[in-house]
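Contents: one structure, followed by commentary.
Every protein chain except one is present and positioned as in the full complex.
Up next is chain A:
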């Protein structure tokens, strides 16, 4: 069964895609994907996320989505108010350099097909997740961003993914980010559904954070209620580098985020923050993975969820501490508030520690709104609904604090406040 679907997908996808670059890598990925098939519900990694069934139902045509007509008006609408940084436009997954604004001050941005970087495909491994293999074999062209050695890119680079398909098609997209030694940069991402037609967004982002670099990637997921989205975000972090990732998930049909930080040397700091604010039937699954391979590196992870209606959240946080990785500090926390009896959260920390001199902690909580705090606010004259909004926003706000670009942060804050009914 699985084989039939994967064959369908790949054949239709490849027939409709123009995939001339990286022929050898793509061919290998295709073979791998065909062997592996789509993840079934009995597979541990996709136990709570029936992605195969969802794809069968939502995606009627597995061909690659064609370009849509994009104008500067679309971009103006999508950029946060007051945003001053650069932006990179993706039209159904393909890079549109014409519509993008790239100052290229301190960095280079080239199409993957022309950069032909040796790094491509070496960070995100095809064997790790079948959707990476599908992406590798079927994406048309992507972007390679290179932040140059010793350069600080002052303003963020905003990746804007505009998505719209006819009858549920596939949108593969590929990004390779290289932050060279001592460089600093920050990236923002937003996916915008231009209508309510279903599509399958299949993203792979590879990041190399070289020695002593500092970078941050903040991502907003606020797609249509029909969007099925799988992202594989893989990061290799080298000596004394700091890398942080923040993801805010607000909307979608089924969203799966695989995020991996590979701490490949000492002195590394890797941070992962996430907020999922779900309602309706939205399903968001965050699978994170941090791999400590060398001594004296730190990782911090905090994911928070507020789930209403019959939404479902999944959190799986793996921490590996290899035998070499003495003096590791690894912290992980996942806190959830369920606002409805029909909402579900499946949360699972997974620690595998081979080193003996480490500090690791993890914890998760799931509960309702704090009634005592609610009463306290009411007793001061604040209406119950507003008091709820205030408390929920206070819970969520801790994650938003990690977004450093003010316009982007304000944009997300407004969406969050609107969702929580808190206009304070």
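The rule is simple: a contact is a pair of C-beta atoms (placed from the backbone, for glycine too) under 8 Å apart; a residue touches a chain by one contact, two chains touch by 3 or more; residues count from 1.
Basically, contacts and distances are computed from a predicted model.
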item: Chain not present in the shown complex, as UniProt names it (candidates "ABC transmembrane type-1 domain-containing protein", "Thiol:disulfide interchange protein", "Iron-regulated ABC transporter ATPase subunit SufC" or "Electron transfer flavoprotein subunit beta"); value: "Iron-regulated ABC transporter ATPase subunit SufC"
item: Contacting the left-out chain in the complete assembly, out of A:345, A:390, A:403 or A:420; value: A:390
item: Residue of A:81, A:118 or A:372 in touch with the missing chain, whole complex considered; value: A:372
item: Chain A residues that touch the omitted chain in the full complex; value: 370-373, 375-384, 386-387, 390-391, 393-395, 397-398, 424
